[in-house]
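Shown here is a partial selection of chains from the complex, left in place.
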Amino acid sequence: MEDRSKLSISERIEQKTKGSGSSSFMEKLMPAVFLLCAIISILTTLGIVFTLLFETVTFFRGVPFADFFASTEWYPFFSEPQYGIWPLVNGTLLVAGIAMMVAIPFGLGAAIYLSEYASEKVRKTVKPVLEVLAGIPTIVYGFFALTFVTPILRAVIPGLDVFNALSPGIIIGVMIIPMIASLSEDAMSSVPNSIREGAFALGATRMEVTVKVVLPAALSGVIASFVLGISRAIGETMIVSVAGGASPGMGIDPTGAVQTMTAYIVQVVKGDAGFGTPIYYSIYAVGMTLFVFTLAMNLLAHYISRRFREDY
Amino acid sequence: MKFADTTVSNERYEENTQRLSKRHIWNKAFKGICFGAMAFSILMLIVLLIRILTQGIGFLSWDLIVNFASRNAEDAGMLAALAGTIWLMVVAAPLSFVLGVGTAVYMEEYAPVNRFTKLLQTNISNLAGVPSVVFGLLGLTIFNRLLGLGASVLAGGLTLSLLVLPIIVVASREAINAVPTDVKQASYAMGATKWQTIFRIVIPTSLPGILTGTILALSRAIGETAPILVIGALTYVASTPSDLFSNFTAMPVQIYDWTGRPQEEFQNIAAAGIIIILLMLFFMNSIAVFIRTKFQKRF
Amino acid sequence: GGGGEEPGGSEESSGGEGSGEESSGQEGGSGDIAIDGSSTVFPIMEAVSEEFQKENEDIEAPVGVSGSGGGFERFIEGETDLNNASREISEEEQEALEEEEIEYTELTMAYDGITVAVNPENDFVDQLTYDQLEQIYSDDSDAETWSDINEEWPDEELDLYAPGTDSGTHDYFVENVLGGADLTRNASTSEDDNTLVNGVAGSESALGFFGYSYYSENEDDLKAVPVTDDDEEAVEPSPETINDESYPLARPLFTYFKNSSVEDDEDVEEYVRFANENAGELAEEVGYAAAPDSVYEENEEKIDEAAGE
Amino acid sequence: MQTKHENRSGEGNKTMNTEEKAPLAYNVEQLNLWYADNHALQDISMEIPEKSVTAIIGPSGCGKSTFIKTLNRMTEMNPIVKTNGSIKYRENEIFAKDFSVEYLRTKVGMVFQNPNPFPKSIYENVIYGPKIHGIKDKKTLDEIVEKSLKKAAIWDETKDRLKENAFGLSGGQQQRLCIARCLAIEPDIILMDEPTSALDPISTLKIEELIQELKKDYTIVIVTHNMQQAARISDNTAFFLNGVIVEYDQTDKIFSSPAKKETEDYISGRFG
């Protein structure tokens, strides 16, 4: 001890650093560990793709490819089953379309209010509240749609069926509002204040600043949030399973029952389809279609936010 | 020369009060509309909560928490589901946390700029958008069948952890990215190695953000019904899971089952169950908000 | 529904006793009985498990709901001891089990009466024949209004409800009433019978069918329609008419157990016996009907046989 | 250069002793401003004559930016700001209830420290102001663009790329574009907050020349860190310190014979 304390700190540091092999071991080990973590995410995607692909191929051994894409009838449970995917796609897009008609205006409006008008305090309270809204289990939304929204809508719209596209569509929209609001708000608040000030200094009102400067500047982020919203609406499962019915069809009438790709998967998983039947494999084919759809949406969002990003 | 011919007269901008007041009205109306949009969202939340509370609050009881499911609504409880959900979290939370943070650190601190990194990035943002029911199919095929885990807590937890992984990665990357380069440079400038800088500066500094993201991601996982249904969670269990290979049921599955029952009382029990799950979510969200406001450093 | 096939009993005599004791001994008191299958049968089996576990606290008997088909899949994989089904085992499933060399026994646990119901405001329908039901529900028929079925009935559009196409109730109806023809595409289908009840209760020109329990719990909002499969007197569903099979749409609910499980594991055997003894009573409690006593007696013999006694 | 000073006779006042009384662009009286509890401007009184360049100098944090932003009421967007006192723009009280802030800002242009073009094309940047004020005619707008860019001495560099994004311009070009954008609505006064501090020396020179040119038609108030710049381009200079005007006088006087010890210390580089 006596000896060591005579050494200056710098000398002691030099002594220590000479003998330290462990830190260089960590230096080599940790990147590998982290890389491994990162690779798992890629493996997950590969896992999804292979799982879906494998069983989808089995499905197409029994059901001609052409039927799947050319037929507009989806009746897998009929004595002469029909496996045309389009009715499910149609139902999915119909519900997602309704959802976006709710989510885009309200989400964007909320984002604008929070980013451009609200005080810091309001923003700080509302954002977590909206996050709560986004975190409510979808099963809860599903029963809310079926037992609350549908009866109200039926009172207003006489021809509305018990199962319809409208009610789950609206509720999915409501569920997505926070996501769009939050992502758009992020995009808008990252528009530098200096640009806003530039517009104010020209005598613009707040609305003129928002609509003509901030929104265009944040457009890539805002549109990306819409696309992500659509992708979420397409993938939403329980709300449509509960409130949308199970009637695949090609109509675009929102008052009637529909079936979405996700709802079909749940129907079969919960249902009676025998092992090894084409119905069983069909959920993978539908899952694959769903995956391709959301993948396309996500790539689109990615592309938009890359391609049109403004560097301030 | 260039200033002489004033083609645009200054008067043009001497706006008559009418035009100006019109612009003011527009401005007000626009603000109102945007406020309305925000208020609508919050209103929906309130209506939803009131609806659930009015239906379920009378049926909240201690029994609901300590009893197992039963055919009699009066005796029915969600102990198994509650325990199942907690077990799922116990599996999913550390796994997705470690994997998520590891991935984020790799991407933010180590990844070279190359194709692999780009692929990784695209891959993760895509994974975040894959519908949960598809994750269910993944879990069913790989964990249940291929690895032979069956409909066990482990299979469920693994499935959920993959489901929330991308969300955690994105949140963690943001948090790590928010650590100022300044501070990292200070560490390097003292002769710290990369790992030392990451371990002692980057991770501790971004931890609040990472934790917040993780909690929010997990609170989403708690409510996920579809993937759990797909991997075949049980519906009636009169015991709590004893190990990773036990069968389980989870709260949303239990609620889904109750709402499908013919007896009216079960609908009410379901509403009470929803209240419990919402309480759990509020609790987790408040922890997240607390961490965020309390520990997040402003640079 | 006829009794299950009895696959060759060669294994029964292969000294199951000893190994049975061994395995139950290994599992100690904390044996786990794996039960999965039909959602229709689930409430009964849940009640059975609930009661069973009250008496045997250290034996766990959780019940899953993978649907009859999904359940059979797991049964074939050898993952489960018992599989509940709201229909008889299919030929493909039998073949697969044979391939896996799994021997099984079918037990009829209770009866469900598929109930045909209309809105209480509907005062013109007082009974329906199979022919009429077929006319209404078959995809081949072109009936659109009530008057298309019976000229005396009003000229109002049929508002039809039916259980999800992937359910046992749907299959049974299609098989027995429609003679295998497809269900009309005009019907609103849902996996959740409660919503069918709501649909029928909310529309005056509605007609729907679903499990008896959904009717008995909502008697005030629905009117059950007596049904006849020939031109005899139509019968209204009730626990009695279902139990004595006078109600034509009474259908049996099954559970299938793996013979080797009963043979090797005392817990499973105990559970199966317990289920057979109590299923009738518990079924009525949760809104189904008991099967005739003779069925349970027959079951007992089958169990004895499988257990090698 | 001008940092030498032998003569201390010229006594600075809070309101400047201008020799000939030019019409006033601004008349500030007893202006006080707080950021929450921070009293950032204290009893500021100052007359700003038209068609001249008024420089505001002072060490960092003394309130220069705050002051200049108050002149077109940009400070009030910050909810924690409280203001009292009076600012008359051309005889009109800008804090009056019925005085429109949009009108004020139309008449009083502003150029910021960092160039802040909108992320739009050069063309659209310039016509933003005219457009929000109701000018829609394509031909008129074209004219405005040409004239404004010419006045801001950036026409030659941009005339062939008007449709390109303004972010493609260099910092100095961006700053001149911002000046053009501000000229497009033909303001009466131009406020500039350290307009050259983010620029390279050559761009700085160009902007300084431009200011000299603009002074013929406009009243200019410029905040600058750079005393040499103030000396070079301004007619009058106000020296701020800790939220107070220490001295306000003709630029020559301030730099040759400051009345106050603090002024002298500051311009001779003893602090700051």
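Letters A, B, C and D mark the chains in the order given here, with residues in each chain numbered from 1 onward.
Going forward, a contact is a pair of C-beta atoms (placed from the backbone, for glycine too) under 8 Å apart; a residue touches a chain by one contact, two chains touch by 3 or more.
Bear in mind that the values here come from a model prediction, so they are computed numbers and not experimental data.
Trainee: Could you spell out the copy numbers for the whole complex in terms of the labels on screen?
Mentor: Copy numbers over the entire complex come out as A x1, B x1, C x1, D x2.
By our rule, only the chains that are shown with their structure count from here on.
Trainee: Which chains are shared contacts of chain B and chain C?
Mentor: The shared contacts of chain B and chain C, listed by label, come to A.
Trainee: Compared with chain C, which chain's mean CA position is the farthest off?
Mentor: Greatest centre separation from chain C goes to chain D.
Trainee: Looking at A-C and B-D, which one has the bigger number of contacting C-beta pairs?
Mentor: The greater number of contacts lies at A-C.
Trainee: CA centre of chain A versus CA centre of chain C: separation in Å?
Mentor: About 38 Å separates the centre of chain A from that of chain C.
Trainee: Where does chain A touch two or more other chains at once, residue-wise?
Mentor: Chain A, residues with two or more chain partners: 205, 208, 241-242, 266, 269-270.
Trainee: List, in ascending order, every residue of chain D touching at least 2 other chains.
Mentor: 102-103, 106-107, 132-133, 185
Trainee: Show me, using the given definition of touch, all chain pairs that touch one another.
Mentor: Applying the touch rule to all chain pairs gives A-B, A-C, A-D, B-C, B-D.
Trainee: Taking the touch rule as given, give the residues of chain C at its contact with chain B in the complex, in rising order.
Mentor: Those residues of chain C that touch chain B are 32, 34, 36, 39, 42-43, 45-47, 49-50, 53, 60-66, 70, 74, 79, 192-194, 197, 211, 213-214, 216-218, 282, 285-287.
Trainee: Which chain A residues qualify as touching chain D in the complex?
Mentor: Counting only chain A, the residues touching chain D are 119-120, 192, 194-195, 197-205, 208, 212-213, 216-217, 310-312.
Trainee: Going by the contact rule at the top, pick out the chain D residues touching chain B in the complex.
Mentor: 100, 102-103, 106-107, 130, 132-135, 140, 143-144, 147, 150-151, 185-186, 216-217
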